[in-house]
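Take a look at chain A:
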Amino acid sequence: MNLILFGLLNIVGILLMLVIGAALLTWIERRLLGFWQDRRGPNRVGPFGSLQVVADMIKILFKQDWIPPFADPVVFVLAPAVVMVAALLAFAVVPVTPSIGIAGNLNIGILFFLAMTSLSVYSVVLAGWASNNKYSLLGGMRAAAQMVSYEVFMGLALIGVVMLTGSFSLADIVRAQQELWFVVPQFLGFIVFMIAGIAETHRLPFDLPEGENELGAGFHTEYSSMKFGMFFVGEYIGIILVSAMIVILFFGGWQGPLLPPILWFAIKTGAFVGFFILLRAALPRPRYDQLMAYGWKLMLPLSLLNIAVTGAVMLTH
Partner candidate 1 sequence: MNATFYLSAAIAVLSTVLVITRANGVHALLYLVVSLLAVALVFFTLGAPFAAALEVIVYAGAIMVLFVFVVMMMNLGDAAAVREARWMEPKIWVGPSILAILLTAQLAYMLDSNTMSQPHHAIVPARAVGIAMYGPYLLCVELASMLLLAALVGAYRLAHTEHGRL
Partner candidate 2 sequence: MIHDLWLVPAFPLLGAAILMISAGRLPSRAVALVGVVPVAVSAIVSAIIGIGFMAAPPSGHAFTEILWRWIAIGGFRPAVGLYLDPLSLVMMLVVTIVGFLILLYSTEFMAGDEGYSRFFAYMNLFVSAMLVLLLASNLLFLYVGWEGVGLCSYLLIGFWYQDAANGLAARKAFIVTRIGDTGLMIGLFVLFTHLGTLDIQPLLHRAASVWPHGSAIASLATALLLIGALGKSAQIPLQTWLPDAMAGPTPVSALIHAATMVTAGVYLIARMHGLYMLAPAIQMTVAAIGAATLFVAAFAALNQHDIKRILAYSTVSQIGYMFLALGVGAWTAAIFHFMAHAFFKALLFLAAGAITMRLEHHEHDIFRMGGLAKKLPVAFWSFLIGSASLAALPLVTAGFYSKEMILSETWAHGGAVPILWAAGLVTAFVTALYIFRAVFIVFFGEAKTPIVGRYGIRIVLPLAVLSVLAVIGGFVETPNGLGGVTIFSRFMGSVFGPAPLAAGATETALLVFASLVSLSGVGLAWLLYMRPAPRFAAWTQTPSVVAWRAFFLSGWGFDVVYDRLVVRPFLYVVRINRHDAIDDVYTGIAEASRGLHRLLKLTQTGRIRWYAGWLAAGSILTIAVAVIR
């Protein structure tokens, strides 16, 4: 009974943490962008504008929940749900600490993570299609091609880690980094995984599915109210997820001296979230064909090279 209670507590806790964290991120991002762009950002509501999140929430919830008449209603509603579900489900296998985490020891943890990210494609694609709007459709198609492509490299980049650990379980991977973070032996894998992660979450500079200057707002042009909010929040959960995965796979997860594991995990993850926001501030958006060529002609060979080198090194040892 205790076990079930503990499990439930874990689930609820992580969900809450995620949602709150994601909501907070909207504020943090704007503040950070303001900082890097030499302006203030939201600073009126609450101390340092920290209640801006609440204000946004109230505003967004009270917007009219409008479904365009030309849209496919069922799919239109389904799409924002998928993004949340997929991202949240993926967190099920994330071991925050040895004790905190829903199924951190799942023996196919990485595969589950990949499965969920691959499902998240549907949200964008279906949103684009259901809006029945050519810009949205173009955005959806871009998303489909982009995410399916980068999913390949993401998976391949993980293979090196799996090879070193000998397990798909994320907890095992973290434990295997007691001596040395995998970022050192798997630097190529880390780079590829991080870039693929950005593409998967279609964050800048790879936010071509949205592409405000070309496609309006891309796949979520027609969305309003909390459905738009779910895309918004889903994107931030995605960022947290990718950051968490980077930390777990390449930066030793919860491990670290002195501080408790959960703090280490939070610090590391926060750093990568910040890095993602920095990327948004620093880099311009490439063209769509550049993105695809970059993926297939650079990332794929790199990840294959990584696997080959890793395998060769492992065989020689």
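Behind the choice of candidates: all candidates are chains of the complex that A comes from, given by their letters.
Throughout what follows, contacts are C-beta pairs under 8 Å (C-beta built on N, C-alpha and C of every residue); 3 or more make two chains touch, one makes a residue touch a chain; residues count from 1.
As the structure is a computational prediction, the values presented were derived from the model and not from experiment.
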Self-check item: Complex partner of chain A (touching, any copy) among 1 or 2
Solution: 1
Exercise. Report the residues of chain A in contact with candidate 1 in the complex, numbered from low to high.
Key: 72, 74-75, 78, 107-108, 111-112, 114-115, 117-119, 121-122, 125-126, 128-130, 137, 140-141, 144-145, 147-148, 151, 155, 166, 168
